[in-house]
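What you see is the complex with one protein chain gone and the rest in place.
Chains: A and B, in written order; residue numbering restarts at 1 for each.
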Amino acid sequence: MNPLKDSARAIAREVNARTASAAEIAEAVIPQAERVDAQLAAFLQLTPELVREHARRVDERVAAGEHLPLAGVPVAIKDNMCLTGTRTTAGSRILENFVAPYTATAVQRLLDAGALPVGKTNLDEFAMGSSGENTAFTPTKNPYDLDRVPGGSSAGSAAAVGGFASTLSFGSDTGGSIREPAAFCNVVGFKPTYGRVSRYGLIAFASSLDQIGPFARSVEDAALAYDVIAGKDPLDATSIDRAVEPAADHLREDLRGVRVGIVKEFALDKLDAQSRACYEAAYADLEKLGAELVEVTLPTADYGLATYYLIAPAECSSNLARFDGVRYGLRVDAPDVNEMYERTREAGFGAEVKRRILIGTYALSSGYYDAYYVKAQKARTRIAEDFARAFERCDVIAAPAASAPAFRFNAKSDPVTMYLMDYYTIPGSLAGLPALSVPCGYAVPEDGTRPMPMGLQLTTPLFAERALLGYAHAYERATLHAEKLTPLTETAAA
Amino acid sequence: MIVEVQQQYEAVIGIECHVELKTISKMFCGCPNEFGGEPNTKVCPVCLAFPGALPVPNAKAIEHMFRAGLAFEATIPPHSKFDRKNYFYPDMPKNYQISQYDMPLTVGGVVRYWMEDGTRRECRLTRIHLEEDTGKSTHVGSADGRLAASTGSLIDFNRAGVPLMECVSEPDIRSADEAVAYLETLARTFRELGVSDVKMEEGSLRCDANVSIRKRGETELGTKAEIKNMNSFRSVRRAIESEIARQIAVVEGGGRVIQETRGWDEAAGVTHSQRSKEQAHDYRYFPDPDLVPIDVTDETIARVRAALPVIPYERYVRYVDEYGIDTKRATQLVEDHALAAWFDRAVAASKNALATVAFVLGDLARLANESGTHVADGKVTPEALAELVALTQSNAINSKAAKQVLETLWSDGGSAKTIVERDGLAQVSDRGAVEAIVDEVLAANANVAADYKAGKTNVLGFLTGAVMKASRGKANPALAQELLKEKLGAG
Partner (left out) sequence: MPTDRIDIRHVARLARLALTDAEIATFGPQLGSLMTHVDALTALDLSDVPATAQVVPSRNVQRDDAIRPETMLSREAALANAPQAQAGYFRVPRILAEEG
């Protein structure tokens, strides 16, 4: 086997069968992750000692007769998820030296399932961004073009799997932070229904939107990872107490009888020629697989961005108040506590985080609350209702994951143009719907020559994860787009 | 200030009090809800607000809220939620407090209470909502440990996240005495309900008061000042009295009271301005997205209501109106709910409240004090006391014997009847038997009898005593005297 190329499924199968050991996988993945990281800066921290320690445990447990769904599978974890004893920075100066005293529920489930934690991945500070450039540390590069961004906010997690540094990785998606980078990095990125995966131990950005999900090089691997992390957690009051339908063993090969909704408001003529061609081809492929394409309408989709940029900053302004230099993290000394707060937060937060804290504080402040926050919450209701109505006419909605392929560093200096990157992903987030991005070919950016990966976004009703992964699997198996591009990290290695 | 001037004004007072709920664990995490202990030893990622930690509400605390609300005739709305109250303070880990803004767990209601002299009052409740307590700051570097002049503060988060019930009253209170009486009834009731121990010394009840004044007869409200950090009933009385006097002085001096927050300075005995309305906070309340809404069914309300105990006010009213017990002793009983419960059982058996209360707050209380054992934990059962009451009422034993029986019951327990029989304490009311003794006594004291006949009737006491002595205390004293008079030719 080739532990650096094989699927998580294959690795777990061999380790459980003891035809391969977690120890040998560990020794293969550690140098590989170092090599790729040197090129991409995908990790804020590599954890080789943890990889070896867990590999040892996995081999013991398997020897003792246990069957582990992720036995010996290398995983990379976005650095906004706590892991006891490791630095957890959320990509921010304010947490640069914070060592987590506890482990996030989702991460614990991965370790219990036999995964090997390769490292903590880079991200836009506190998951606020769409390019990875908002990290307080070195920005991660796109594995398919080192001059371009990997997308964000789960930049390092997408790049690590796209660049073959890890078999699986985990990110968090608030307005598109898994789906957009997955599209940019030629991997599958899956955001489950809000509340499906516990947020306990995930450093909060916007509590009513944040959701943890996997990156993988195949839908089947994403499903396998989902089956492990999904489910009720008594430590998260918003996690759903509802039986999880395992998906990995219930994937489908065709789309016969499936009604695929194409959103009228998401007209492709807004896109550049190549991106447009790519998505038109993708819709046609869905039809070839037996799907019936139906036009659906989301009249409030255009209000998604405005709604999101009130709700998310409002929640973030309150969630980030705890970073005050009292109990942990950065402190800039001052004669009195109030000045200490102001200097600490001024020095500890980056520009984008400050902007969002300011917007959110403003939107919640007296006199503006009803005009902004309450209005946004009502618009959110309308958006969810629009999706519900659309799903009366279709089983799944197909749309772009991003309006264009990965852009160059510093290409989007104006915040609002950056925010527009999430135009297609935000409405589904506001409705809490499960959605994923699956590779759907490539487009040559208008400002470039090299073909860059593109992602097709599929969205289903609440809790329909199994169906969603099934549709994506059928499309992926029929098209095999991911295999048509090779990341630079591999061509360099070859 | 001259009393006459004070008389022209009346105070209008509303009280907000925070009461720590009695639970095993904290409001949103699995840390123990216990007072004190080594600093920062009852903490977890949730109550320290570590990154990524999330709150999960304590079901018991929510049930306590329903009990408190229903006991005061409040409405329990079908829908409720938690909100975030945002402000920065070092002993508040998240820099927001999880509280309730526009959908509290209980709405309205009324607290019926009584004053020391027995007059009864009512104070309407606006709402009772559920929130979480903060940690504790100790200010260091200043001689008196106070905020001013301190060089820094030390923070202990053991108390952070303890469930806190905030009771907000309507401005129905008119004096410092009423305020204290109102708070005493709140405290008694919460103890009776088991929702809080209300240990003032541990700060488990803390209150703020909104005070304004107006000329008697006026109806619109004056500008109010909010008085903070009064941490004992005594300081509540003193703070409100001094604030009323201050406001009267301001108005009498031609000034106007401004809306502000004033802190009570226990040592100096005055309130001092902390924050004016202009500097008021912008708390930016919004629904806590980490918590889901609370729906309350009629079944839940019915279940909680059915399990409510008799509240102190009802008990007090029964003691005074039905039993005819004086207000002082009625209050004394109600004050101690274990004793009151014991008393109720005794009365149920004796059917004679006044005779029972005489024992319970008399000899029984004395015995309890001497031995340091609570009546309810002693060997005397309510039924045994009822027996004793019956024996004295029927003259089966006299008061001296009753004392003796009670002492035996206290030390050994058992039944009053049996003790009376065993120790032969039954009062002799048999005419013949007593007459025989009377004859003996008269024979032995012929000269005294002569004195009586000569008009020195005051020797009757001596003769009665002699009869009692001769009967070893068992003779019915009334009967003895009656016979003596007869034989001495009462005249």
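Following the convention adopted for this analysis, contacts are C-beta pairs under 8 Å (C-beta built on N, C-alpha and C of every residue); 3 or more make two chains touch, one makes a residue touch a chain.
Computed from a prediction, not measured in an experiment: that's the story for all the values here.
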Left-out chain, listing which of the shown chains it touches: A, B
Residue, one of A:Thr140, A:Thr300 or A:Ser403, that touches the chain absent here: A:Thr300
Among A:Thr193, A:Asn319, A:Ser437 or A:Thr479, the residue in touch with the chain that has been omitted: A:Thr193
Identified contact with the non-displayed chain, of A:Glu53, A:Glu245 or A:Glu342: A:Glu342
Residue in contact with the excluded chain [from A:Arg35, A:Arg57 or A:Arg355]: A:Arg355
Missing-chain contacts mapped onto chain A: 97-99, 101-102, 193-195, 208, 234-235, 237-238, 240-241, 300, 302-303, 305-307, 309-310, 317, 321, 324-331, 333-343, 345-346, 349, 351, 354-355, 357-359, 361-362, 365, 372, 374-382, 384, 414-416, 419, 430-432, 462
Where the unshown chain meets chain B, residue by residue: 23-25, 29-32, 38-46, 48, 56-62, 81, 87-90, 92, 134, 137-139, 141, 147, 150-157, 228-229, 263, 274-275, 281-282, 284, 287, 289, 291-295
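In this text, only the chains that are shown with their structure count from here on.
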For chain A paired with chain B, centre-to-centre distance based on mean C-alpha positions, whole Å: 58
In the complex, chain B residues that touch chain A: 45, 48-57, 84, 86, 88, 90, 93-96, 153, 155, 282, 284-286, 289-292
List of chain A residues in touch with chain B within their complex: 80-82, 88, 90, 95, 98, 100-102, 104, 199-204, 206-208, 234-238, 314-315, 317-318, 321-324, 326-328, 337-338, 341, 361, 364-366, 369, 373
